[in-house]
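A protein chain is absent from this complex, but the other protein chains hold their places.
The first chain written gets the first letter, and so on, giving A and B; residue counts start at 1 in each chain.
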């Protein structure tokens, strides 16, 4: 049951990040392929770097292409639905914060499962949470959003630290995940 | 005979992309080392990311340094020959389009050889075709060219899809390669 819950959080994070990528494509007036490229790169970018660094290769979406298909579908959905310009930036910032909180915890969780130590697990949580957005901003030609919003990086760091601390203290992982996410 | 043909396309794509990298260095008035750095990063960047993601490590140019040497030589050739400013931008855009078409097909081909599924193979074709140019534009301090020219990404995607579809349908790979490139 726990695995199902963790997988759900992971899927939700990927969908939310793919949405932010597609919203950036929307702000830049890109076409459908641009939406799919930016949405997919944002949704799976952080996890791709994490899997490479901890040597979980080939990366998760090569083993399970459903992630890739989902990102493309989400991006296309945003393309057809999200043409209400005035609400885009606020939605983008909100989704980005939720996605980072989710990814900080699931990234640290995956590193712990790969038998990394606690320091590395925290670092992987932060990397998973931040690099999808960095890839999105670099591809979209914008200054990386983390520059002006370190408060979100701090939140991701806090979530990852709390999750790892709870997990090491022997708390059932269900509660540790919840604690890390609420932080 | 097929392998020779595929290898030829691959080499041609690398040379063409190295040329575009060197042309960007030329537009930025860099010195010879800047030419070599940008040309090489552009020529082998897309394939490097592909090899990492499908776990074909160490990457192709570590196994076969001739690719590296070729990129450096091409960049130096551009340094000494390409000082005809008015034609540089047009040549750059044209080479970029040809290189992307080549890499979309050879990237998908390599992923299929590594036993990836069709969706992943298409994604690898697109990644190989686009990331060399993205690395070039980021290093050169320009906004990524794909922003304003998604039509080329669409072409790369189309080429990769057609190639993979033909290959799976059992068409002799020679024809599948040709079909993907012509698309």
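One rule holds in what follows: a residue touches a chain if its C-beta (ideal position, glycine included) is under 8 Å from a C-beta of that chain, and two chains touch if they have at least 3 such contacts.
In this text, all values refer to a predicted model and were calculated from it rather than measured experimentally.
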{"item": "Candidate in contact with the missing chain, chosen from B:7, B:33 or B:81", "value": "B:33"}
{"item": "Option from A:30, A:100, A:126 or A:164 whose C-beta touches the chain left out", "value": "A:126"}
{"item": "Among B:57, B:81 or B:113, residue touching the chain not depicted", "value": "B:57"}
{"item": "Absent-chain interface as seen on chain A, which is shown", "value": "52-55, 57, 116-117, 119-120, 123, 126, 130, 134, 138, 143-144, 146-147, 150-151, 153-154, 157"}
{"item": "Touch list for chain B against the chain that is not drawn", "value": "28, 30-31, 33-34, 37, 40, 48, 52, 57-59, 61-62, 65, 68-69, 138-141"}
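The rule we apply is simple: only the chains that are shown with their structure count from here on.
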{"item": "Rounded Å distance, chain A centre to chain B centre (Cα mean)", "value": "28"}
